[in-house]
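Here's a structure for you.
Every protein chain of the complex appears in place save one, which is left out.
Here is chain A:
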Amino acid sequence: MSETLTATTPALATPARTDAPMLQVRGVKTFYGNIMALRGVDVDVYKGEIVTLIGSNGAGKSTLMMTIFGQPRPREGSILFEGRDITQVPTHEIAHLKIAQSPEGRRIFPRMSVFENLQMGAAVDGFAHFDADLEKVFVLFPRLKERINQRGGTLSGGEQQMLAIGRALMSRPRLLMLDEPSLGLAPLVVRQIFDAIRELNRTEGLTVFLVEQNAFHALKLAHRGYVLVNGAITLSGEGRELLERPEVRAAYLEGGAH
């Protein structure tokens, strides 16, 4: 049932990649009790790409994100990162493989200062490049530097999101996974954050897996996209190409393009 656009429209096809995908999700089925939240999902993320996963509420976007991180574990299927099967690896060890996650709802540490939050992110990296990484995060999000000694909980929503992304970057990730970074933010702040993601991808070749409801912005940003409906991928293809698809427009963009 998964329809691949690249097959139907060869003119716009992504150049066939010969290298193995960095992240390879194959036939993943995740259950909450007896409810199947993911019905056999296949997703590939190649090195240096921005890949977005869009879908409506309850489609299973965050579940896929959390499943990749081992919480919950899939009942079937496999997840490979750089050729290594991480399906049964404990969550904290997955983080040590340099996959960084900015989880849904930001989940910063509210009573710890911005500085301490960023330090927590660097724990995986062993503080080897702490100062350089800190400077990089400040260049990306100057607001965080102004707020450095402030408690995480006193930041505004947008600043908290910047902190969540900054914290994830402190671990020098090879793959950055972002769960709805635009949630509840003003359009201007969303643009700031998406610009930052694009910048990271262009200058450092950072691989990004982005889960979003804001389909317009996400698809404009991403190289490739997947559409998740009721726990299954129904469409996939290049970001701009997906934007043009009538199904996508009807379901996710009509009246929503802002």
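Quick note on the criterion: a residue touches a chain if its C-beta (ideal position, glycine included) is under 8 Å from a C-beta of that chain, and two chains touch if they have at least 3 such contacts; residues count from 1.
Quick note on the criterion: contacts and distances are computed from a predicted model.
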item	value
Choices "Branched-chain amino acid transport system permease protein", "Decaprenylphospho-beta-D-ribofuranose 2-oxidase", "Secreted protein" or "Imidazole glycerol phosphate synthase subunit HisF" - which one is the UniProt name of the chain not shown	"Branched-chain amino acid transport system permease protein"
Chain not shown: contacting residue from A:T63, A:Q101, A:Q161 or A:S182	A:Q101
Given A:P21, A:G121 or A:G166, the one touching the chain that is not displayed	A:G121
Contacts of chain A with the absent chain, listed as residue ranges	69, 71, 90-93, 95-96, 100-101, 103, 107-113, 115-116, 119-121, 123-124, 148-151, 153-154, 167, 171
